[in-house]
Structures are given as C-alpha cells and as structure tokens.
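Input: a single structure, listed below in structure tokens.
Removed from the display is one protein chain of the complex; every other protein chain stays in position.
This part shows chain A:
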Amino acid sequence: MRAADVFAFCLGGLRGHRSRSLMLLLAVGIGVIAVNLLTGLGEGARTFVLGEFSVLGRNTLIVLPGRKETTGGMPPITGLAPRDLSVQDAEAIARLPGIRRVAPLQAGQMEVVVGNRNREAFTMGTTHEFFAIRQLDVAQGQPLPAMEMGRAESVCVIGGKLKRELFGDRQALGEWLRAGDRRFRVVGVLGERGESLGMDFGEMLIIPLANAQALFNREGLFRVFAEVRGPAFVESGKRQILATIKERHEGKEDITVISQDSMLAAFDDILAALTLAVAGIAAISLLVAGILIMNVTWIAVSQRTAEIGLLKAIGATAGQVRLLFLGEAALLALSGALAGLLLGEALLWLGRQAWGLPLHAPLWARVSAVLLALFTALLFAWLPASRAARLEPVVALRPAGAR
C-alpha cells in the first residue's frame, strides 16, 4: 500500500467515528498539555528563581553571623551563642585586598507614619554602597549619602510602593516621615523594581546604618554584603573574610559566607529535580491516554469486524490490517499531541502575560511529550490491532448475529 493511501484511509477511519476520535484526541491532548504546562511551570519557577539570585551578581558575597552547616549533623549543644557581626568587622572586611565594596545591613519591621497615614514597613539600615552592590535604581533624588559606617544622619530612601501609600501623588522628596520614634527626611525614591531575593524593595524604607542600630537598639549586624573585585576573587575573598573574622573573633569561625554560585547550584538542583518529578506525573496522564486508546481501539476492532473481514477478502494481508489500525492510533496520537502542544503553548503564553513569569516548556519536554504520546498509542493499539490482523475473514464476514 502507498503511504499516502494508508494516511488517507486512516484519516477516513477517524473521521468516520467522530465522537470516538474526538474523545481520544482530547485524552491525548490533555496528556500533552499536562506535560508541557507542568514542565513549563517547573522551568518557569527555576528560571525565575535563578534570575532572582542572579540579581545578586556573581561578585557578591553575603556574610551571615553564625555558622550555618549545610552538611547536616546536630548543632552544638553547649550553646555558645555566636558573636555578633559588628560594624568594625564590616570595616575590616572592607579593607581586604580582594574586596571592592562592603555594605553592612541591619533590618527590621518598623511603623512608618506620614501625617495620618501609617503602615508597617521593612526597614533596612545600610550605607550608600548597598545601592551599588544591589544595583538599586533610584528613580527620584539620591541614594543614601556616602559617609562613614558609624555616622547617623536623619535621611531615608523609600520604595516606590511605600511612597505611593504614604504620600499618594504628592511629592515625597524633601518631606519628613516618622519611623518608630525618629524622623527622617526623604532624599530618594526607588524605582519600581519589585521583589528580589525575597525582599520587596518597593515597600522598603532604607536609612543609614547607625540610625537603624539606634532605632532597633541592636548593635549586631543582620548581614554584610561584600562585592569582590572580579569573579576570580570570589573564592579568595571568601577565604580572606573567614580568616579575618576568625582572627577578630578570638579564633572562632562563627560566620557563614555565601556566594551566588553556591546558592544557585543548590537551588538549581532542587528545581531541576522538581521539574523532572512534575514531568513524570504528567507523563502518567499520557499513559492513561494510552490505555484509553487501547480500550477504544479494542472496541473499534469489535465494531469493525465486518470491515476487517472485507479488507481481507479483497486482498489485504494481516500486516496491512494491523498497519491500518496502528496508523489510525498513530494519527490520532499525533494530532492530539500537536493540538495539546499548541494549546499548552497558548496557555503558557497566557501565563506569561498574566504573571510575567518566564514560563516556557523546555524543548526536551515538548519533544518527549509528543514521542511518548505516539509511543503509548502504538504500544497500546498494538494488541487490538494484532487481534484485528489475526481475525479469520470468514468469522469477520459472518453477519453480526451469527458470529
């Protein structure tokens, strides 16, 4: 038989049993959509998280007080509370040769009041270096003024969202706001950058470090951002920081230094595994579609015994009969898979528009979804198609009642 004729005959077979074909098309389509949507979501989450961490920059190290063991094991029972990271520690890090700039950080929730409007805001005490390290975009005014870490000055920079909530459409630059029991003059408003690394800069109040220490009545630093001079300095910078702090903390290595790469690697592994798991779950729906194809092909063979008998009587071989039934299943699976692929892409596109997340089904997911659909269809149609091929023409041609 010519391939074009097989195709036309199978297509005719599918169109001749419209509701059956539509049902299977739907099953396969849903399976393929599931694979693409779920991997798209998984990959989207991965790209999003990685993108968020990339904002940190390859050259940024984060210094946290306390030793965070990632290798497991019990925490020490003889509870020696870790030493605080002090401003002096941050200054010592800033003097290291491989370090370009350092931003100490103190943070907490604080009630912010302007006139009769007030709200809780995440308040960060830091220096002007922080703006450079985190590449914060100041839409109006200036970042915090460059000055020594220990100096206090009653100025602040506020996030765009916070500005709207406190000042509405009024000009905020030069105005005063009250945070806790102190007053600060707004010198800058951040652009609409939104969430990054779990911090929503839009709702943030940024004040000089010394003011924050006084406001929160806490000397110890929340963390220290350190930017090395280049990617080559990341590892040496880490070592230098650890060594310096150990020296300053009487020989105890009681800090943790995180680089973007180490964080990325951990998250990447977790999220890639997540995507795979989700793809696996979706693949099960394709398997279900395959079983449905088997059932329906089985019914089709029973319903079409007369046709099979006739085909054999007019010269079809067993192989041809099997080919025709497998062809129908394959055609069905392919069109279902393509429809699912298109619909899945459309849904992912909608998701991108709606949430702005980078939702893309990876190529391997798309290809394997289509191949898996085809494979399960052929696998599960094989049994009923072989039954059709084996049917004795005499039996098949007998009128339905006498079979």
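Quick note on the criterion: a residue touches a chain if its C-beta (ideal position, glycine included) is under 8 Å from a C-beta of that chain, and two chains touch if they have at least 3 such contacts; residues count from 1.
Methods note: contacts and distances are computed from a predicted model.
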One chain isn't displayed here; going by UniProt, is it "Polysulfide reductase NrfD", "Putative ABC transport system ATP-binding protein", "Thiol-disulfide oxidoreductase" or "Cytochrome c-type biogenesis protein"? "Putative ABC transport system ATP-binding protein"
Selected residue (touches chain absent from view) among A:270, A:284 or A:318: A:318
State which residues belonging to chain A touch the missing partner chain. 1-2, 5, 9, 12-13, 15-16, 306-307, 309-320, 392-394, 397, 399
